[in-house]
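A single protein chain has been omitted; all remaining protein chains appear in their positions.
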Amino acid sequence: MSSLSISTELPLKKETTEQVNKTVVYDTKNLNLWYGNNHALKNINLPMYKNEVTAIIGPSGCGKSTYIKTLNRMVELVQNVRISGEILYREKNIFDKEFRVEELRTRVGMVFQKPNPFPKTIFDNIAYGPRIHGIKDKKILKEIVEKSLRGAAIWEEVKDRLHENAYGLSGGQQQRLCIARCLAVEPDVILMDEPTSALDPKSTLKVEELIQELKENYSIIIVTHNMQQAARISDKTAFFLNGEVIEYDDTDIIFSTPSDKRTEDYITGRFG
Amino acid sequence: MGKTVSVKDLIRNKDKKNKLMLKAERTIPFILFALASISILTTVGIVSTLLYETFLFFREVSIIEFFTNTNMKPLSRVEPSFSILPLLTGTILISLVAMLVAIPIGLTTAIYLSEYASESVRKAVKPIIEVLAGIPTIVYGFFAFTFVTPILREFIPALQSTNALSPGIVMGIMIIPLVASLSEDAMNSVPKAMREGALALGATKLEVTLRVVIPAAISGIIASFVLGISRAIGETMIVTIASGSSKNFTFDITQSMQTMTAYIVEVTSGDAGAGTTAYYSLYAVAFALFIFTLLMNMFAGHISRKYREAY
């Protein structure tokens, strides 16, 4: 009896201490999503914690992008999407009729797979968000732009060319610019969908370092195809397969002692 | 025996055929080239006739007077006088009215269809709007003259039965599809990723449209406006029917006015015989018309090509 209780208590204890310290930012409950008849997300249950990096891994087509786009309701731009279940952001269901998408998206930033700066100057790219929220004061805008660019570790590279078109930047710089653009609205959470897959190794490293810094202030959810990347930068990892969460745990555990055979097969490169 | 003969024949026949084929193969490019040259000949024909007869016209009428005098009395027997200014103001004012209708409605239609409407609404509405572009201009002329003018006169008693306002409005309606579909094309060519980038920052659709999509598509949109203006300047039947033939130099759009195109119609269908000054004036006016529209079309082509290179 006692030996049994000890063996179950150890991991449980660990969980509870964590939960005391950490605020749940996002909590997904019984989420299902269909594209027409394609059941793309099946009964997803996932918590996500403040000031952590949560990585989502899984083979192509398993629903990673779909899931992360559901978190800020960008997925609803696709026609014929049907969703059931709930996603609680700061304890409020984002699908609630009275929840305004624009508000959600102001609090939850997103970085896309391919850098997508606006065809404007670097300054205007960053100032876009603050401007739509009503900040007109040039001085404040300048401060925000500098702070955001510093936050995205790109200030030094662009400070002398703020009024040049953003398309003059390299791919890696563009991606950090997009991160800066996202920081300028002072989000709570940042969603990243394979942010480094279009970048060269050097730029990838820079973005990875940046993510490590950002988690001090933000909660980050990142989709990645790169197992090493997930292992390097994330605190928690969720493994998706065919629209289901197969396993979710601390990154260390997922990459050392996964409890599901399919997770092990995937991370050891046996498929996907 | 029969067999060997037939094989020989076959080979001979084939040789003959080959020779014929080779000949055809060599001559066909020249025939096709000749056909392709017709389009160039057309341009040469247009430019040379216009230039030549315009030249003859300016031997009789001072070019300075033609552009500065405001008195247009081409068919007066006593004292004929030639001036392009009344025609120019007529053309510009009517085109202005047309663009005041076509630009706001065309552009907002484009925005609605490309940014707000669902795919099914867009698929249903677009072809119907394009029907407006397929209706012959003579039908619009009829509509302006027998329907729009009488209605407008209810509200504006001072409106003459032929005037600049009514054909201007109807011409604007005719140009809506052109502005709408070209602007929509320009907006559609803005990558979806850019819209998503803005939406993900919490922007509303309107903010995405005004601050991302339109700035990115601006050259294509402006090109559509310029093409619209060029269409308005070159449009003939609506104005011939509904704006009358008064050559008074005026800016009052409730009055009858003549455009350059309507002047050409009046003189050609009237009895100004070949060789008279009035006949030559036709070409001078047509030349001005040709140059204006050509410059605008080339400008529109130039800027829209520029935006295509942007991404």
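Letters A and B mark the chains in the order given here, with residues in each chain numbered from 1 onward.
One rule holds for everything that comes next: contacts are C-beta pairs under 8 Å (C-beta built on N, C-alpha and C of every residue); 3 or more make two chains touch, one makes a residue touch a chain.
Just so it is clear, contacts and distances are computed from a predicted model.
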According to its UniProt entry, is the unseen chain "Septum site-determining protein MinD", "Anti-sigma regulatory factor", "Phosphate transport system permease protein PstA" or "Glycolate oxidase iron-sulfur subunit"?
"Phosphate transport system permease protein PstA"
List the displayed chains that the omitted chain touches in the full complex.
A, B
Of B:Ser95, B:Thr137, B:Ser224 or B:Ser281, the residue touching the omitted chain is B:Thr137
For the chain left out of this view, which of B:Ile84, B:Ile176, B:Ile253 or B:Ala278 touches it?
B:Ile176
Given B:Ser166, B:Ser219, B:Thr261 or B:Ser281, the residue that touches the chain left out of view is B:Thr261
Could you tell which one of B:Leu56, B:Leu85 or B:Ile129 touches the chain left off the display?
B:Ile129
Write down which of A:Val24, A:Ile83 or A:Ile135 is the residue touching the left-out chain.
A:Ile135
Counting contacts across the full complex, list the positions on chain A that touch the omitted chain.
89-90, 92, 96, 98-100, 102-104, 106-107, 130, 132-135, 140, 143-144, 185-188, 217
For chain B, residues in touch with the removed chain
21, 24-25, 28-29, 31-36, 38-40, 42-43, 45-46, 49-50, 53, 104-105, 108-109, 111-113, 116-117, 125, 128-129, 131-132, 134-139, 141-143, 145-147, 161, 173, 176-177, 180, 202, 204-207, 227, 230, 233-237, 240-241, 261, 264-265, 268-269, 274, 282-283, 286, 289-290, 293-294, 297-298, 301
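Here is the rule we go by: only the chains that are shown with their structure count from here on.
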Which whole number of Å gives the spacing of the CA centres of chain A and chain B?
51
Per the touch rule above, chain B residues touching chain A in the complex are 118-119, 191, 193-194, 196-204, 207, 211-212, 215-216, 310-311
Okay, in this complex, where on chain A does chain B touch?
72, 74, 77, 79, 102-107, 109-110, 112, 114, 116-120, 128-129, 131-133, 178, 181-182, 185
